[in-house]
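With one protein chain held back, the other chains of the complex are shown just where they sit.
Letters are used for the chains, namely A, B, C and D, taken in the order the chains are written, and counting of residues starts over at 1 for each.
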Amino acid sequence: MIREAYVNALTLALFALIPLWAVLADEPFTITLMTRAAIFAIAAIGLNIALGLGGLVSLGHAVFFGVGGYAMGILAHHAQTYTALSEWPFLIEGTKSMPVIWLAAVVLSALAALVIGILSLRTTGVYFIMITLAFGQMFFFFAISWAEYGGEDGLSIYVRNGFPGLNTLDPIQFYGLCLGLLCLVLVFAWKLAGSPFGLALNAARQAPVRVETVGLDPTRLRLVAFVLSGAIAGLAGALFADLNRFVSPVMFSWQTSGEIMIFVILGGVGRLFGPVIGALVFVALEHWLGGLSEYWHIYLGLLLLLIVLFGRGGLIGMICGREAVHD
Amino acid sequence: EPVKVGMITTLSGGGAGLGIDVRDGFMLAVKQSGNEEIEVIVEDDQQKPDVAVQLSDKMVQAEKVDVLTGIIWSNLAMAVIPSVTAQGKFYLSPNAGPSQLAGKGCHPNYFNVAWQNDNLHEAAGAYANFAELKNTFILAPNYPAGQDALTGFKRFYKGELAGEIYTKLGQTDYAAEIAQIRASGADGVFFFLPGGMGISFLKQYKDSGVDLPVVGPAFSFDQGILQAVGDAALGVKNTSQWSKDIDNETNKAFVESFQAEYGRLPSLYASQGFDTANLLLSAMAKADVNDADAFRAALEEADFKSTRGNFRFGPNHHPIQDIYVREVIKEGDVYTNKIIGTALTSHADAYWSECSM
Amino acid sequence: MSLLTLSGVTASYGPSQALFGVDLQIGEGEVLALLGRNGMGKSTTVKCICRMLPAGGTLTFDGKDLGRLASYRAARLGLGLVPEGRRCFGSLSVQENLTAAARRGAWTFERVVELFPRLGERRGQRAASLSGGEQQMLAIGRALMTNPKLLILDEATEGLAPIIRQEIWSVIRLLKAETGLSILVIDKSLRELREICDRATILERGRTVWAGAIGELSDDITHQYIGV
Amino acid sequence: MSLILLIEQVLNGLQFGIMLFLMAAGLTLIFGVMGLINLAHGSLYMIGAFCAAAVAAWSGSFLLGLVAALAGAAIAGALVELIVIRRLYDKDHLDQVLATFALILIFSEGTRWIFGSFPLYLNVPAYLSGPVTLPGGIEYPFYRLALIIVGLAVAAGLYLLISKTRLGVQIRAGENDREMIAALGIDIARLYTIVFALGAALAGLAGALVGAIQSVQVGMGEPVLIMAFVVIVIGGIGSIKGALIGAVLVGLTDTLGGIFLPEIMKLFFDPSTATSIGSSLASMAIYVLMAAVLILKPSGLFGVRA
Partner (left out) sequence: MTEPVLQTLGISKSFGALRASRDISLDLRPGEIHAIIGPNGAGKTTLIGQICGTLRPDAGSVRLHGRDVTHKAARERARAGLGRTFQISSLAMEDTVLENAVLGALGAGGRPWRFWSNALSDKGLRETAEEALARVGLQDHARRRTAELSHGQRRQLEVAVALTLRPKALVMDEPMAGMGPEGSKRLTGFLDALRAEAPILLVEHDMDAVFSLADRISVLVYGEVIATGTVDEIRADAAVREAYLGDEA
C-alpha cells in the first residue's frame, strides 16, 4: 500500500508536468485534454463535498454545471452582439471578462443550489437522488426549448473570454488558469474536510440523530454543503463552456450529472484527490480508448468494472487502501 | 504533402448508423479515386457537442488538418463549424445544414454538400400541394430542427392546418397525438421525427387504423431505418434529394460499388458522404489546399459528378438541387424507395439572401 | 460427545486481530456460558461459529467441519442465532420476521407466540417500531423458528424488564429441561448464569483463559476476569 | 375538444401508465425490493427487445420472440448477478452505480457489435394488430389492450410474490440485513440471483412487448430507465401498489400535459409559440410531478419512511 500523500503529490505533478511536456513537444491537444481533466476535476471536487462529506447523492449536479456554463454563454453572447441582457429593473450588459463571468456563475449556481437544496433536502437516500435528477431534467428540457439562447443547438461564442494580463487563447495560459483554480478548490476542500463544519457534516451523514442531539441542525449543514458544492460545480461549468467556447443543453443532461458522479466514484468517494484522479483517468481513458476501436465503449466498461470489482473505494482505495485515521 | 482531412462523426451509441454511413460513403469515394494525396482521420464524437469541439481542437491543433467534415447533427455542427472556419480551415458538411450557417452566419470556408435543413421539408410542403392536401396535420419534436421543419413545410404548403404540434424530443409513444390526428378532421399528415421516434410513430400510426396519407422528409424512410419500420411505411411519400434509383451513371456505379464493398444498400447519408469526398477530390485536382482562395474557388465550381445528377452551389455555398418525391416500396424482401416525381427543381434555400458573402 | 468444538480459533477485523486462540466445547444438551469483559471477543467468537467472519483454527459442529461452510449452510446444520443488537428485519412485520426464518420442526409461529404473547399482539407491526424489549423477544423467537440444535444467545436479555428477563431465563430452563437444546449464552448477569449453566468459558483479550464446570467458577476467578 | 376525444386521451394516459409499469416492473423488484441500484436495467430491456426481434425474424413467430426475450434477458440478468452484482452487495451503493454504468456501456456497444448500428424490425403480429371499437365508438388498437392486460397481470403477480409468499418475505428480509438472513439458514445469494434474473426477465419481456410498437435500437433502454425510476420513486420504493399508481399518474400527466398545456398556452400566445412553449412545459411535467410528490411526501406516495 502506498501512502495517500504520495499518490496525491504524484497526481499534482502529472497536472503540472504533462502540459509542460506538451508545450515543449508542441502537442497542444494534450494541453486541451489536461484542461478538460482539470475542469472536470473541479466539478467533481464540488460534487464530492456534497457526496463524500455530506452523503448527498446528487444526480442533479449538471444543473449547476449547466448554470455556470449558461452564465458564461449568455453574458458572452450579449457582449458579442452588443445587446443588453436586461434593461429593467436595471441595465445588465454582457461581458467577456472571465472574473466577472466566474462570479456570476458561482453566484447563480449557488442560488440554484439553495433553491433546489431547500426543496430536495426534505427527502433522503434514493428519493434525494431522484428529486435532484428531476430538477436536472427540468433545466434540461427548459434549455432545449429556450429558443432565445439557441435551444438544443446551444450557443457558440467564437472567441474565448479574456482574463486580465493573460492571453486565454493560448492553450497553456488558459490551462494555467484552470490549474490555479483547481488548486484553490482543492485547498478549500481540504480545509473544509478538517474544519468544524466538515466534522459536523461528516457526522450528519453517518448519524443525523446524534448531530441533532448535540444541538446542530443536520439539514442546515447539508444545505450549506449543497450550496458550496453547487457553486464549485458552477465555476467548473463556466470554465468548461469557455474551454469549448460553446454551451448547450447537454451540459444539463442527466448523463452529465452521471459523468461527474462517475469521476468521484472512480477516483474514490470522500477522498480529497479522489475526484481529481477520477477525472484525469476518465479523460485519459476516453481519449486513449477512443482511438482503439469503434467499439471502445466496451473496453471502457470492462475497465471500469474491473476497478469496481477489485478496488474498494475507487482508484485511491485500490492504491492506498482504506483511509487512514487522521489525527 | 497530402491533404489532411479530419472527419468528426458519430460512430458509437444509438445514432451511430448515420455516421457510419457517411464515413463509408466518403471512404468509398476516396478509395475509388485512387488518389494517394489524401489522408483521412476519423474520430467518434459520441453525439456529444463538447466531445465534437474537443475533437475539432485536436484536428486543428494536433493533426493540423486542412479540411474538416463528417458532423451529422445540427447542434454539433453549430458547436464546431463557426470556430474551425474562423481558424481558416475548410469545412464540408455531409449532413447538417442549420439555417444560421446558411444566412447571417455563412462563411466562405463552409460548404454544405447535403442540404439546408429546411429543404426537404419545403419539398414536402410543395408535394402536399401537389397531392391536393387541403387540411394537413403537422408534427415535429420540440427543438430547433423540429421548429425549422414545420416552418419549412409551411413555407411552401398552401392549404389549411388541421393541427400543429410539437412532441417531446425522444418521445416513443404517440397514442395521444394519433388520437388528436384522428379527431382533427385532417386529410393528411406531415411529420418530421428522426431516428427511433419516426419508427415508433409509424408503427403506432399503422396499428391505430387511421389511414390518412402521410408525407415526410427522407430521414424516417431511409435505407438504414426502413427495414425496422417494415410494412408500416409502405406507400408513404417522402422527399429526398437522392434516391438509389436516380438515373445517372455515377449513381448506378455508386449503388453497385457500395453494395459490393459493404454488403448493404447505400443510404441517403452514404450518398452525401460519397458526394462530399468527390467534391473535395475535384477541388484537389484543381488547386493546392494551401492556397485558400484558389481552393475555395475550386470548391465553388463543384466540378464533380454527383450521385444526384445536377448539383451546384448557391452564393451561400449551399446546394441548388432537385428534390424528389419517393414512395416506399418492397423489392423482394427489402423495403426501399422509388422516385415518383420531382417536388422542387433547382431548389435553393430561403436564407441565401441574408448571407453577405 | 461434544456438539460444538472450537480449538485455536483466530479471527481478525481487517488488519486488527480480535481472536488469538479460542477453545470451547459444548456437549449435547449442555448450556455453556461464555464470559469476559467488554471487548474481549465473545461476540466475535459467535460470529466465527456462525460463519459471519472468516476464522482460523478448527471449528466442528455435530461432527461436521464448519471451516469452509457458507453462513447459511452452517445455520442449516442447526445453529440458531440471537445476535448482539437484535438485528430484526426492520421493514418486515413481526409475523414476517418469524416466517422468514421458519424451518420445519417443533417451533412454529403459534408456539413462539405462546411463549411471547406480546409478539402475538403486535404481529402486524413493523419490527423497526417495536420497543427494545419487544425486538429482543422477536429475535429470540426468530432463532427458535429455525428449530436449532444449538441456540446462541448473545446478550439476549439486554434491555429487558426484570420480569421478562426472568421469563426468558425460565424459558431457557424450560428449553434445557424439556427439549434438550444445547445453548451458548453470553450475558452479564452472573447470578442467573450460575443457576442454569452447566459449564463456563472465559475469554480475555481474544483467548480462552479459563474453562470448567460452573460450580468451579470461584469468586477469585470472576473477580480477575470479569471484574466482580 | 369533444368528450369522446377526452375520454380517449384519458384512456391513452392510463394505457401509457400501464405500459410504464410494465417497463418499471422488473426495476421494482431489483431496485425497490432488493435495494440494488441497477442502472443497467435499461440494457436488459434492450436485450429483451433485440432477442425478440432476432428470434421473431428468424422463426416468424412473435410468441417465440417473446419467449426468447424472457429467456435472453433472464440469462443475461443471472450472469450479471453472478459475475458482477454479487460482489457488490456488501459495498457502497455508489459502487453499484459505477458498476452498472459500466454494464450499460458494455451492453450497448456489445449489442451494436452483434446486431449492427441500425434499428431492428419487430412488429405486432397480425392477430394482435389493428383497432377494435370500444363502447362509445372509440377505436383503440387491440395490441394496446393486450399490453394493459399483461401489465395488470404482472402487477398482480408481483404483488402476490412479494407480499404473500415466503420467498417475498425472505427477499425483503435480505434487503434489511443480508448477513443476518444468511445466519438464519437462508441461501440469500441464490435467492438474489433468482430475483435478479426474474427482474431482468420482466425487463426483457417489457422490451419485447413495447419494442413491437416502438423502435428496437441501441440506446432504447436509457429513457425507459429514467421513466421507470420516476415511476417507482413517485409510488414509493418497495411498493408494488405504489409503482402501479405512480405509473398511471405519470402516464396521465405526460399524455394530458402534452395535449392541454399547448392549448392553455394558446390563451396567451400565438398558436405556433403556444405549442412550442406548451410542449416544453409538457416535457417537464412528469419531473415537476415527481418533485412535487417528493416535496410533499418525501418517501413517495406509498413508501415507508426509512
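By our rule, a residue touches a chain if its C-beta (ideal position, glycine included) is under 8 Å from a C-beta of that chain, and two chains touch if they have at least 3 such contacts.
Owing to the predicted nature of the structure, the values given are computational and were not obtained by experimental measurement.
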Which displayed chains make contact with the chain that has been left out? A, C
Of C:R37, C:R73 or C:R123, the one touching the omitted chain in the full complex: C:R37
Which one, A:L192, A:L289 or A:M318, makes contact with the chain that was left out? A:L192
So that we can see where the missing chain sits, which residues of subunit C does it touch? 13, 16, 36-40, 43, 84-85, 118, 129-134, 136-137, 155, 158-166, 188-190, 226-228
Touching the absent chain: which residues on subunit A qualify? 188, 191-192, 194-200, 202-203, 206-207, 209-217, 221, 224, 325-327
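The definition used in the following text is that only the chains that are shown with their structure count from here on.
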Taking each chain's centre as the mean of its CA atoms, which one is farthest from the centre of subunit A? C
Which chain would you call central, comparing Cα centres to the global Cα centre? D
I'd like to verify one number: the distance from the centre of subunit B to the centre of subunit D, where each centre is the average of its C-alpha atoms, in whole angstrom. 34
Indicate the whole-number Å distance between the mean C-alpha point of subunit B and the mean C-alpha point of subunit C. 74
Where the centres are mean C-alpha positions, what is the separation of subunit A from subunit B, in Å? 36
Within subunit A, the set of residues that touch 2 or more other chains is 141, 144-145, 147, 295-297
Which pairs of chains touch each other in this structure? A-B, A-D, B-D, C-D
In the complex of these two chains, what residues of subunit A are touching subunit D? 51, 57, 119-120, 122-127, 130-131, 133-135, 137-138, 141-142, 144-145, 147, 254, 258, 261-262, 265-266, 269, 295-298, 300-305, 307-309, 312-313
Touch list for subunit D against partner subunit A, complex: 31, 37, 84, 87-88, 91-95, 97-99, 101-106, 108-110, 112-113, 226, 229-230, 233, 237, 276-277, 279-280, 283-284, 287-288, 290-291, 294-295, 298-300, 303, 306
Which of the residues in subunit A come into contact with subunit B in the complex? 27-30, 32-33, 36, 141, 144-145, 147, 150-154, 156, 158, 171, 240, 244-246, 248, 250-251, 290, 294-297
